[in-house]
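One chain of protein is taken out of this complex; the other chains stay put.
Presenting chain A:
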Amino acid sequence: MDQDLLARIQLIAHLEGHDDRAWHVAWNPVRPILASCSADKTVRLYNYRPTQNAESPSDISLEFSLNTTIPTGHAKTVRAVAWSPSGKTLATASFDSNIGIWAQEEEGDEDSNLQGEWECMSLLEGHETECKSIAYSSSGTLLASCSRDKTVWVWEVHPDSDFECMGVMMEHTQDVKCVAWHPTEEILASASYDDTIKLYVDDPSEDWFCFTTLTGHTSTVWSLAFSPDGRFLASGSDDQTIRIWERVQEHRWECISVLEGHDRSVYSVSWGRGKGEGHLGWLASTGGDGLILVWEMSLEATESGKDKMSRKLIARLPAGHGVHDINSIVWCPRQGLEDVFATAGDDGVARVWKVVPSNS
């Protein structure tokens, strides 16, 4: 059945090294660096460069090499990592309830590859219990975090690795699993064990507040991903489905579609631009079943004049990390690499994949 699909998922790198389960991966948006984090409390940074296949020069692949391992100093698991849009700062979210802010000591000139060690520039305390997810806003001026303490925090990024707390939202009734920022506006989304998704904006004269709660999932919502155009939001849940929410009014989002295909929890979703034209990008999902699905999302004109979302499964790969759960899936945000994504699994491995047309 897989051969009916338009594309297949090809493994291009297998990155071992963590001593415990790998939780999350993050692509540096500017530089060729991939970060992975793990229950072994470390972050591994890999450099990569394009390579050409001697037999077919058009077949560009990537070659990965370990750059460094950051022994974060976090007392517990590093659950998530996030790069700032400038690519200069890395944030780590840990089960020790803290957030680490990492940057390289600048030695020598900007472009030099001989940059210094990754150092902890700041430690953000505030969460009472395990920090589960972190995300930088698109402008890089805000950082959001969430925790098992049921709160979502927004921090303002100040010069010199300084941060100011802008808001503490105590809206969820349970563990908050994931935070995600809208790609262009300052809208924050959070997903929780209470089965809901909440969206927040800043009231300029007051504080951050939750302006809507999206309900529909029947179990924990694990992961969130906005579409690259910001009009849609995808959510992955323990109810084995992915829901697509559309922004129908400024402050109103509605569920327009439920995607099925997984037979365990959907732990991670990622919405990349994808290759080709005329669509809304590629949505990748994975989870407890180890299955990787890639959908092409697009808009179809309808008779009523209002366009309607449609999706097409374009690639499918079972057992991406063997028998192990896959904890995260993340598209590469860099130009020319829209068909590349990375995954992290319970086997402690990070893998990098490329979506290639079936006929090639």
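We take it that a contact is a pair of C-beta atoms (placed from the backbone, for glycine too) under 8 Å apart; a residue touches a chain by one contact, two chains touch by 3 or more; residues count from 1.
What we mean here is this: contacts and distances are computed from a predicted model.
Student: Looking at what's absent rather than what's present, what does UniProt name the missing chain, "Proteasome subunit beta", "Tubulin epsilon chain", "Cytosolic Fe-S cluster assembly factor NAR1" or "Protein FAM45A isoform B"?
Tutor: "Cytosolic Fe-S cluster assembly factor NAR1"
Student: Among A:Asp96, A:Asp239 or A:Glu338, which residue is in contact with the omitted chain in the full complex?
Tutor: A:Asp96
Student: Which of A:Ala75, A:Ile256 or A:Ala319 touches the chain that is not shown?
Tutor: Candidates A:Ala75, A:Ile256 or A:Ala319; residue touching the omitted chain: A:Ala75.
Student: Can you tell me which of A:Ser84, A:Ser122 or A:Ser145 touches the chain that was removed from the display?
Tutor: Touching the chain that is not displayed is residue A:Ser122.
Student: Out of A:Phe163, A:Trp181, A:Trp331 or A:Trp353, point to the residue that touches the absent chain in the complete complex.
Tutor: A:Phe163
Student: Which residues does chain A use to touch the chain missing from this display?
Tutor: So the residues of chain A touching the unseen chain are 72-75, 95-96, 98, 100-101, 119-123, 125-126, 128-130, 132, 148-151, 160, 162-168, 170, 173, 177, 203, 205-207, 209-213, 248-252.
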